[in-house]
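A protein chain is absent from this complex, but the other protein chains hold their places.
By letter and in written order, the chains are A and B; residue numbering begins at 1 in each of them.
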Amino acid sequence: MKNKTKASAKTAAKYGMLIALALVFSYLEAQIPSFFPVPGMKLGLTNIIVLLSLYRMGWKSAMAVNVLRIVLVSFLFGGISAMIYSLAGGMLSTIVMILLKKTDRFRIVTVSIAGGISHNVGQIIVAVFALNTVGIAWYLTVLWFSGLASGALTGIIGAELVKRLPEQ
Amino acid sequence: MLCVVKIMKKPDIKKIKPDVILISVLIITGLIIMLFVLIFSGGGRYAEIKSDGKIIEKLSLDTDTEKTIETELGKNTVVVENSSVYMKDADCPDGICKNMGRIDKKGQSIICLPHKLVVVITDDSEENTDENSIDIIVK
Partner (left out) sequence: MNTHKIITAFAVFALFISLCGCTPDKTADTESCSKEIFAMDTYMTVTAYGENAEKAVNEVLEEIKRLDDLLSAGNDKSEISILNKNGSASLSDDSRYLYEKADRIYRETGGAYDITILPLMKLWGFQDGDPSLPTDRDIKNTCQLIGADRLIYNDGRLTLGKGQSIDLGGIAKGYTGDRIMQIFEKNNISSGIISLGGNVQCFGKKPDGSLWRCGITDPDHPEDMSKLAGTVSTSDKAVITSGGYERFFTDKKSGRTFHHIMDPKTGFSADSGLISVTIVSSDGTLADGLSTACFVMGQQDSVSYWRSHRDEFDMILITDSRKILVTKGLEGVFSSGNDFEIID
């Protein structure tokens, strides 16, 4: 009995830490003035948190952490209408990463790259439906490669962190 | 030491292959998409020149022309050459617009901020329903 409460308190704390960190990253990212011409292009630092959850706590945790952080960031940063884009991107990205991880054939960096790309693809798909325009095609090219690059970056950082944190 | 390194290397190579394949596939897919976008963004395009938000001129990219716009804010010279557009001359204090290079794709723009002049590439299909330029809907 005691062990159970200890474990759940520990889990709660872990989640709390991860989400708080995700919020810190979101805030920091927002501080960086965007040189990028395209909306949606960002470093995706929060993906590091998702990777950590995925590789150290399991896929369910990763999904939960991602959804929670998207909802919270939307509420805190006042972008409720933008939330649907983030959720679409986030869910697609998490699912892709979970599936790739399950095959056990890819390195963390690769999984992260695929996640980065699918995140942006998810967002664009929602945008096409919401805004009812196909003129978005050009953005897709830019965001594809930006997702690739940010996925690679967060993947490298994430991989290092995962190595260093045995069972957080 | 060398032996240890050699033994370590072999299993790594086996592991890398699927990653290399996936990443290459992703890169190639991205390039293919880019190709599609380039191919389909041709034909029937215009350079829309807007002063203070109002469209004052619309130049077809199919014909090479040089157009000088003079407003109370200043003078700008826009050139259409080989289906691309650039700002040849401007008497604004910073001259940034002259260095914005050539644009030729839908949505791209050259902006002369001091003169409130915007040159943007458009095509007919999105004339009325250009979400990108509608800021808000009155209901």
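Observations, loosely collected:
Note that a contact is a pair of C-beta atoms (placed from the backbone, for glycine too) under 8 Å apart; a residue touches a chain by one contact, two chains touch by 3 or more.
Since we're looking at a predicted model, the values are computed, not measured.
Set against the missing chain, the residues B:22, B:90 or B:118 yield one that touches it, B:118. On the side of subunit B, touch with the chain left out of the figure occurs at residues 50, 52-55, 111, 113, 116, 118, 127-129, 131, 133-139.
Basically, only the chains that are shown with their structure count from here on.
Taking each chain's centre as the mean of its C-alpha atoms, subunit A lies 28 Å from subunit B. Interface of subunit B with subunit A (complex): residues 15-16, 18-19, 22-23, 26-27, 29-30, 33-34, 36-37, 40-41, 105-107, 126, 129-132. Residues 100, 105-107, 109-110, 113-114, 117, 131-133, 135, 137-138, 140-141, 144-145, 148 of subunit A are the ones touching subunit B in the complex.
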